[in-house]
Structures are given as C-alpha cells and as structure tokens.
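Below is the structure I would like to discuss, written out as structure tokens.
Only one protein chain is missing; all other protein chains are in place.
Chain nomenclature is as follows: A, B and C, assigned in order of appearance, with residue numbering initiated at 1 for each chain independently.
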Amino acid sequence: MTEYKTGLGTSDADNIYLLGHDLAKDLMGKVSFGELAFWMATKTRPTAGQVRLFEAVLVSLADHGFTPTAIASRLTYYSAPDSLQGAIASGLLGGGSRFLGVTEDTGKFLNSKVSNVDHSGFSDSDWEDLARKVVTEANEQKLRIPGLGHPVHKQGDPRTPVIFEIAENEKVFGPHLSLFKAIGKVHPEILGKTLPLNGAGVGGAALADLGLPVDLLRGFALIARTAGLVGHLAEEQLNPIGPDVYYSVDRNAVYES
Amino acid sequence: MTEYKTGLGTSDADNIYLLGHDLAKDLMGKVSFGELAFWMATKTRPTAGQVRLFEAVLVSLADHGFTPTAIASRLTYYSAPDSLQGAIASGLLGGGSRFLGVTEDTGKFLNSKVSNVDHSGFSDSDWEDLARKVVTEANEQKLRIPGLGHPVHKQGDPRTPVIFEIAENEKVFGPHLSLFKAIGKVHPEILGKTLPLNGAGVGGAALADLGLPVDLLRGFALIARTAGLVGHLAEEQLNPIGPDVYYSVDRNAVYES
Amino acid sequence: MTEYKTGLGTSDADNIYLLGHDLAKDLMGKVSFGELAFWMATKTRPTAGQVRLFEAVLVSLADHGFTPTAIASRLTYYSAPDSLQGAIASGLLGGGSRFLGVTEDTGKFLNSKVSNVDHSGFSDSDWEDLARKVVTEANEQKLRIPGLGHPVHKQGDPRTPVIFEIAENEKVFGPHLSLFKAIGKVHPEILGKTLPLNGAGVGGAALADLGLPVDLLRGFALIARTAGLVGHLAEEQLNPIGPDVYYSVDRNAVYES
Partner (left out) sequence: MTEYKTGLGTSDADNIYLLGHDLAKDLMGKVSFGELAFWMATKTRPTAGQVRLFEAVLVSLADHGFTPTAIASRLTYYSAPDSLQGAIASGLLGGGSRFLGVTEDTGKFLNSKVSNVDHSGFSDSDWEDLARKVVTEANEQKLRIPGLGHPVHKQGDPRTPVIFEIAENEKVFGPHLSLFKAIGKVHPEILGKTLPLNGAGVGGAALADLGLPVDLLRGFALIARTAGLVGHLAEEQLNPIGPDVYYSVDRNAVYES
C-alpha cells in the first residue's frame, strides 16, 4: 500500500498534531497565525524577529483597494452569492504575473544573483559593485529589474523604508535585501533615471531573506490577499459595488465586429 | 460618474492608506496579520484578547492533513505547476458545505438562537434551559445540530476546551460560546447519546462571539486554510504525492457502463 | 486494493476508449461535440433530435455579453495573463445562483412539480390546470417562479418560442416544457401581471425534458459559458477592456470608514 508522507497535520482518536506538535496544547493560543504560516512553509519555527518581518510583509500586501482581483472577486460574489469560496478563489486567480507576481519575481531575481556569489563579509560598497553589475547586465539585455519602478509612487514607495528598518532592527537583513537596497542606490547612474524600489519587490526580498522557498513566494502574497478579499466581501455584503461595476460596463457596451 | 466606496485600501502619490490609517507608518510592524484580518472584516480594531482568540481559531483551522481540499490542491499543482494561484484556488474551492462549512454553519445556527433572546444576566442554568429547548426542537425536526459530533474524535475534540479556556481568560466568552457549551452539557439527556463538541464548531461559535459577520465565517476558515495549502504545496515541491495519488486511482480504474 | 469505476475514458497501450467505444475509430469525426457532451452526462447516446435541441440550448446560453462573469474573467486575465485556465475558472465561478443558476433552478422546480403527477395523456388544458395550481401555491407562499420574468426582455424573450418550436419539431417536447409553457399562459390571471418566460428558464425546462440530470443542469450552462469565455478572452488578447474597467473603478474610489 502506498504511504503518503507529510510533516503537517496528522491525528488519532484522542490527539491532533500539527508539525509534530500537539495542536491544542502547544499551538492554539501560543503561536500567532503568522508564525504558524511561516512554520508550515519552512518546517522550521521562526524567531520572534522573523515573525515580525514576515507579518509586516503580509500586512503590506493584504489589500491595495480596488485592484483587478478585488473587483473580480466582488463581481463573482454578486453573480454567485451562494458560494463565498468561489468569490475568494475567483479573486485569488488574478494573483499572477502582472499584479501580485512582483513579490515572487523580485525574490527569485535577487536569489539568482546572490546564490552563486560568496557574499560573506560584503561591505555596502561590495553590494553596490554587485548591484552595478546586475543592473548593467539587465540593461544590456533590455530586461526590466523586478521590484524597480511604480506607476503611482514615483517618488518612493512608503512601504520600502519600513521593511528595511524592521529587517535591520530585527537583525534579519540578509543578502536579498542588501542587493535590493544597493540596486536602489546605483541604478540611476546606469539607467539615467531614478526609479523607486516598490513595496511588492521589497516584500519579496524580505521573504527570501527569511528563508522562505523562492518558488513559493507568490503563495505568501496569496495568504495576505485572502484576508484582503474577505474584507472586500464583508463590504460587498453591506454596500455592494458589483452591480454598479456591471451596469457601468454593460450599459456602455458597443458592438464592433 | 459612479463613485465606488471602500473603507479598505486607498492611496495617492505619496501615501498608502488602509482602514484610514497610514499603512507604512501605523500598521506595518505594528499590527499582527491576524489583527489586520479581523480589523478589515469588521472595520473595528480588535482588542488584544479578541486577537488572541481569533488567531487561536485560525491556528486550529489551518491544516487537518490530507483533507480532500489538500489532495485536490496537490493534484492541481502536479497537473499545472505553472500556476501556484490555481493550485491554491483549486483547494479552497473544496471549502464548502461538507468539510469546511461546519464553522459557519455552527456560528449561524447559534446566532439564530441567541439573537432574538434577551440573555443579559443569563446564568449557566439559564443557558442550559435554552440549550434544552434548542436541542429538543432540532431533535423533533430531525435536524442535526452543527458542530455536534466528530467522525474520529468521538470522546472529545481536544481543540474545544482550549477555545473555551482562551475565551474565558481573555474575557470574550459571549452568548454563542455559552449556548454551545450548554448544548454540549445537556444534549445527552435529550438525544440519549453523548457527542463531542467539535473543533470546527467551537471555532464558529468563537468567531460569532468576536462580532465577526456570521454570513462570512466561512471566509475565516478559508484564510486559515490558505496558509495550510501553502504548507502543502511547499511539501509538494520537495516530496510530491500528486503522482502517487494519480497512479493509485488511474491504474485501478475499472470500466463499468 | 480499491477499484475505481468509471464509464467514461479508459485506455490501454494500443487503444483509447470513451463510453466503451473506440475513441479514434468510432467517435472522432463521427459524433459532434454536443452529442458527446450529452452522452457523457447520461451514458445514453442521444437521438439526432435530442442533439439538436441540446445544442440549441447551449448556443442560447453561450454568451450574454458583458455579464459579471465575463467581466471577472477579463479582469483576471489582465491581472494574471500567465494563466488562461485561471481566467476561465474565475469567470465560471460566477455561474451561481443569480446569473447562471436560473437554468438549473427552473429545471428543478418544474421537475418537482411533474415528477409526482401522472401526466400521461395530459391535454393542454390539463397542463394549464396544473400550472394554475403551481402558480397559485407559489404566489401564496410568496415564492418567485424560476424562469418567469426578465429585467430587459419584458415583452418576451426571443429565445423562448424558438426552443418551444425546436422541441416540437424534433418530437422531444415533454412534461417540463409543457408545464413551463402553461405557466406562461395562465400566470397573468393569478399574478395580475404578464411576465415573459425567459430564455435561461426555457433552457432548463428543455434540458430536463431531454433526460439530463436535474441536479446537474448548471453544468450544461457552464459548458456553454466556457466557450463564451474563450471568445471573450480572444477579444481581450486583441483589444482589452480589463485595464479600462480597473481604472474606472480605482480612479473613482472614495474612502468611507
């Protein structure tokens, strides 16, 4: 008989275990939800400092107002109020390359640049040298650097310095944040213009520094966004916008073959 | 021009607001992710005690091992590894009436019994009287009481006393938990058998006592489960079970017209 | 070892079977896609007349322009262009009680009224008597009759007479369509106003008369809608509306606590 291995939830008649711990006695009321989410993804219990940075990133990603995903979720709820899970899933499905993907893209990009470099003992100026190399290469290949630039916050994304500060204070500032910060400093001399380091990107750098799997970073943005979508659907129950969005499109439809 | 109202995220060129607060200065690093999720759903900042009970419920619901939703999510990821959001959405879509619905069903059921009763000053014995009435009615109508009974934890669900205890310690034990606890005490004399109060049910009672919208309780189970699914997909990346599940079904397929 | 039974697809090294037939030799190029969809759902090969009515219903349900589901699907594609399947799933999730559910609701409602009545040999006037009883009962219980009424086509839904005519010509006009037609005739004398029999409702009546499972009628609306959504996404690839919908909402957002 095939066995199926897991390090997450198991149970017997009297006990429920999660991560090998007694769920009721050892976890409920004793770990925050953010701590548990981190622990389940890495199988390693995070430190208090790691949890603080992790939860700050989740908070930063939870809601950005009327994004395409929030609007899609509200329209789906309007169309199918019988299925809350369907409305949430519908919204999460927009968590892809254009809007929610920056977090993972940035983390992966930075990881590909730091994972084959011996950066132990790197000074700020060493990071800036590496950043110059990375930006120059991307520029020559006409590739955009993920996490650099923002359509609205052109003078600086207010989330970025806060993440740097928390990481520094909690002593979890690692190579991904270091390279990202250095890119923010040196790119104007190479690109000839100054772009902000955006909040989704710095979130990805922070998650990578926390040791979360870089191929899974989109998943943490989705955890955060699920809470945001529940907030949107709470509003939609009381004061729906779905019908107005629908009418504004449907009544302005023009046939064109 | 139609205006679209929201009390969640808004922004201008220099600032990002969430819930009317400055996201970067006032929220990131200062509120836990669980606190934010609660706040977004109710528009009222929770107390520390409310947050502790809320996060304990999320922790209790985050993962129950190889549920149908976890297996579906892993199979979807195996089939479409190009879309993490699709695998998570696929799993959440199982968050319906049979497996994840108990939380909301219990909260709604209890709410329908306490919302039209003046229970200020109720003693334990008053709650037990109400519980007797509720159980008797359900029994006469041959209706199951949501949250009562468990297929595995027949002698008691270990999560239930912990939720009661946290709610009591944090002084957030309200009418839904009171009635639920009383149902646990009196039902054997009416039904002629002793059933456990299950953990999904007590979670629903607790969420309702916290003032979360009873028509949205399923949403909190889904937030919790999203974190669980990210944990499952982290395992699936390292040590997949999807192929084994697939082969075990496909190779034992038997045609029957 | 558990065996898993299916009457759908099976295969061995040399052959692929579907519904017990050789897929390549007996089905491909020989049955229409609509015929196959019907056959898979019922395990009974439909007649040519049944196929014609079935495909006419699918055609009638395939697209209704900028419905909430189509808009949600386009927004999701804009947000996550990396996953076409996610955009389609996002749209289908709106196929619930309010917009796409009428088909199933009507089929089920009619089925509940005809399945316990011996209607063999019913004349038109017998159907009208039954319809009077059904409408009167619903009216007394303040229930809306599914399939009756339309927000736009108040003077009559043009799809309805076409479905009646095809069913009649193909000799597949059964009890569900008979009762639905009779309801259309007699309801003004009871309700005091004249409402149209809508196209989604007559589709549900037709599918029920075709012997398709009444608990699965929503599924056929979803098959039809999948084709419609692919059409919308083909347009979105060439001439997207997603960004405009997003901006029209986001730029008219107003904060309200």
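Here is the rule we use: a contact is a pair of C-beta atoms (placed from the backbone, for glycine too) under 8 Å apart; a residue touches a chain by one contact, two chains touch by 3 or more.
Everything numeric in this text was worked out from a predicted model, so none of it was measured.
Participant: Among the options B:83, B:160, B:178 or B:198, which residue touches the chain absent from this view?
Facilitator: Among B:83, B:160, B:178 or B:198, only B:83 touches the chain that is not shown.
Participant: I'm checking contacts with the chain that's been left out. Which of C:119, C:132 or C:153 qualifies?
Facilitator: Selected residue, touching the omitted chain: C:153.
Participant: Identify the residue among B:72, B:130 or B:163 that touches the chain left out of the display.
Facilitator: Spelled out, the listed residue whose C-beta touches the missing chain is B:72.
Participant: Looking beyond the chains shown, say which of A:86, A:101, A:201 or A:242 touches the absent one.
Facilitator: A:86
Participant: Touching residues of chain C against the unshown chain: what are they?
Facilitator: Chain C touches the missing chain through residues 2, 4-16, 18, 22-25, 27-29, 31-34, 36-37, 40-42, 52, 55-56, 58-60, 62-66, 83-86, 88-90, 92-96, 100, 152-155, 157-159, 161-163, 165-166, 199, 213, 215-216, 218-220, 222-224, 226-228, 230-235, 237, 239, 241, 244-245, 248.
Participant: May I ask you to list the residues on chain A that touch the chain which is not drawn?
Facilitator: 1-7, 10, 17, 19-20, 43, 80, 82-83, 85-86, 89, 93, 249, 252-257
Participant: To test your reading of the contact rule: which positions on chain B touch the chain that is missing from view?
Facilitator: Counting only chain B, the missing chain is touched by 65-69, 71-73, 75-76, 78-83, 86-87, 89-91, 93-101, 241-242, 245-246, 248-250, 253.
Please note the rule applied: only the chains that are shown with their structure count from here on.
Participant: For chain A and chain B, what's the span in angstrom between their mean Cα positions?
Facilitator: One centre to the other, that is 23 Å.
Participant: Let me have the rounded angstrom distance from the C-alpha centre of chain A over to the C-alpha centre of chain C, please.
Facilitator: Measuring from centre to centre gives 39 Å for this pair.
Participant: For chain B, which residues are shared contacts with two or more other chains?
Facilitator: Residues 2, 4-7, 10, 83, 85-86, 89, 93 of chain B each touch two or more of the other chains.
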